[in-house]
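Excluded from the complex is one protein chain; the other protein chains are retained at their positions.
Our next item is chain A:
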Amino acid sequence: MSWFSHYFCFLFFLLLTSIACFAEDEVNLLVIVVDVNPIWWGQQAQREPEFTLSKCLDGVMVMGNSHMALTRTNKLAVIASHCQDSHFLYPSKSLGGGGGAAEDTSSSRDGKYELLAVANSAIAEEIRNVPSKTEVRGNSTDTLLAGSLAKALCCILTIYSVYPELISCLGQVIKAAEDCALQYMNFMNVIFAAQKQNILIDACVLDSDSGLLQQACDITGGLYLKIPQKLALAQYLLWVFLPDSEQRSQLVLPPPAHVDYRAACFCHRNLIEIGYVCSVCLSIFCNFSPICTTCETAFKIQLPQMVKPKKKKLKMPA
């Protein structure tokens, strides 16, 4: 029962602090970015039928609900990251209008906290539309993660302006498919922007390790976790990612992973530790070449000086 005491200590503490926080207006914002790459999820459905996109979304919803239940002033946003674009699942544009009927039925049924009910139904409504709205083209099968993160950042900044007492923001990424190398520049820009705005980026990776997300978590101070068991996604989310940054310092959490910060050479894309950098255009090479192929600057290497042999002519005196 080792986990038990740890778990309920924490929950107890959280409950009491949340009760005590009625008077305070701390606003915590959680933005969840879910990777809904249909190709990966479709193949996953064939690989492991028990854990499909629906299960994943259920887990995400549980996480969102828990976050909103912690404090009345907590805010939530959910973004689905697709192949070509990203959609806001919650808060969605159709909140006011179409989903009214579904709302009433769910809220009156089980006495649920209204905000949670609204959120759940909005998410469910939106995600139904996402695959039908977008079409997948063969050449772009990668998740648009950088774009979704950028949208998340914009959302956070909008909330900043509305709620000036925003204390902490968490951007959480649930990633399924592999990294896309083409999004590198945008991704790094987003990460640095997040760092400047003190936004933590957490990553929960389902399938393969992502170097970019490891860097993101390392730079912004968030947590990176690769889940061994996809079925227990909700448990991992609640355990590791639900507490905000202040509370994380009090908890025993998985240690940070070692991040590979090596650069890749421009010629072969190998990760190198020592290389040659052109002083004009800063491109990295693994071998020396006299002309930089990016900016066409010629470099001279100083050859060792040729030592002239000393001649000896003796002028004999007359």
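Methods note: contacts are C-beta pairs under 8 Å (C-beta built on N, C-alpha and C of every residue); 3 or more make two chains touch, one makes a residue touch a chain; residues count from 1.
Quick note on the criterion: contacts and distances are computed from a predicted model.
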Seminar exercise, completed: Per UniProt, and picking from "AP-2 complex subunit alpha", "serine C-palmitoyltransferase", "General transcription factor IIH subunit 1" or "Phosphatidylinositol glycan anchor biosynthesis class T", the hidden chain is "General transcription factor IIH subunit 1"
For this session: Would you mind spotting which of A:168, A:195, A:245 or A:294 touches the chain that isn't drawn?
Result: A:294
Exercise. Considering the entire assembly, which residues of chain A contact the chain that has been omitted?
Worked result: 2-3, 5-9, 12, 15-16, 19-20, 36, 38-43, 45-46, 52-55, 57-59, 61-62, 65, 111, 120, 123-124, 127-128, 130-132, 136, 138, 141, 178-179, 181-185, 187-188, 211-212, 225, 228-229, 231-236, 239-240, 252-255, 260, 262-264, 266, 269-271, 280-281, 283, 293-296, 310-317
